[in-house]
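A protein chain is absent from this complex, but the other protein chains hold their places.
In this document, chain identifiers A and B correspond to the written order of the chains, with residue numbering beginning at 1 in each.
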Amino acid sequence: MKPIDRSLSLAWMGLIALTLISFAAAETLIDRRLALACIFAIAALKGQLVAASFMEVGRALPHWSALYRVWIIGIAIMLAAGNVV
Amino acid sequence: MEDSATRAIERGLAWCGPIFIVTMITCWAVMGHNIPPPNMMAMTPEQLVSDYYGKYPSIGPGMIGAATFGLFYTMWSCLLAKLMREENGSFGVLSMMELSGGILTGWLFAFCSAMWAACAVLVHQVSPEIIKMVHTFTWFIFDCTYMITTMQMVAMGLFTILNKKQTMFPAWAGWVSIAVGLSFIALVLMPFVTEGPFTVPGLWNFWLIFNTWIFAFFGVYNFYVLKHVYKAPEAQARAAGRALTA
Partner (left out) sequence: MEEPPWRVTGNCMTSDKRSSGARTPPGTDGIWTFVFIDMIVFSLFFAVYLSERLRLPGVFAASQSHLDPKFGLVNALILLTSSLFVAEAVAAARLGKATLVRARLALALACGAMFSASKLTEYVGKFAAGITPVTNSFYSLYFLLTMIHFLHVLAGMVFIAHCLGRARVEAGLTVFVAKLENTGLFWHFVDLLWLFLFPLLYLAGPK
């Protein structure tokens, strides 16, 4: 199956790789705080990749672009902090 | 009826919204000691009597006040239905859904408040088991028939979003109305849990749902309705997306 847009396929490969890394980190890292920081940092990175490549927030109106990106980062921080306690 | 009389009535109905909120907070919430309501599913009948109905004599009068003012919601909803008419002036399906929801929601406020008033007045005359039974039954009716209000809010939301000619309400208010209406779905858990965010006084099922309903939906639409009814007739017709007849 030929890719229609190479950048989409590359983004997808990156997302799959990050998902597997996140899973491995959660399963193998002994230090729980380090594991939590890893998995939610990866979630934020994946979120930004989905937003940029699939949702095309870069082409959205500036306020939507900002709000969506801030939401992704904000939620990742909130969930990481909330789980560390 | 003369136009001036119609306008006066519509303005009166618009003010029914704020009156409803103020009186319900006073009567149902404060006098009724519902900030938050007792967690009935985790209480024995005796606890419900000793810690709630038997403890606060203001509950009875508060609930009778709430039963009186509950229907102010319905009157406000009638005005909304008129504002939501089709371009040709007829009442479309969204308008009727909104009105149905407004009638039933107002009735719920009035009817359930009357039931709780009965519990308060009869607390020392019937067994605690009967008090808890009626109290719980009434809360199930009040909370678990949430689809009544969801239907109204979704109808208002869809009208706001889909009617491109109207400028009475901003599109974001329509989306918020739909989202808040749909968030009531968590109420399905209320009868079955004894602790946590989905109990009657829980963080989601009471604090979040009631406050978002008041501030993100009812308060917002109240503001725009009041703004609209004080416009001149021509401006009102333009805002509603309808041309004035010659």
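Keep this in mind: a residue touches a chain if its C-beta (ideal position, glycine included) is under 8 Å from a C-beta of that chain, and two chains touch if they have at least 3 such contacts.
Quantities reported herein were computed from a predicted structural model and do not represent experimental measurements.
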item: Shown chains that the omitted chain touches within the full complex; value: A, B
item: Option touching the unshown chain, where B:E87, B:E195 or B:E234 are the choices; value: B:E195
item: Residue ranges of subunit B at the interface with the undisplayed chain; value: 161, 171-172, 175-176, 178-179, 183, 185-186, 189, 192-193, 195-198, 203-204, 208
item: Hidden partner interface residues of subunit A, rising order; value: 3-5, 8-9, 11-12, 15-16, 19-20, 22-23, 26-27, 32, 35-36, 39-40, 42-43, 46-47, 50-51, 53-56, 59-61, 64, 67-68, 71-72, 74-76, 78-79, 82-83, 85
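As a working rule, only the chains that are shown with their structure count from here on.
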item: Centroid spacing, where centroids are CA-atom means, of subunit A and subunit B in whole angstrom; value: 40
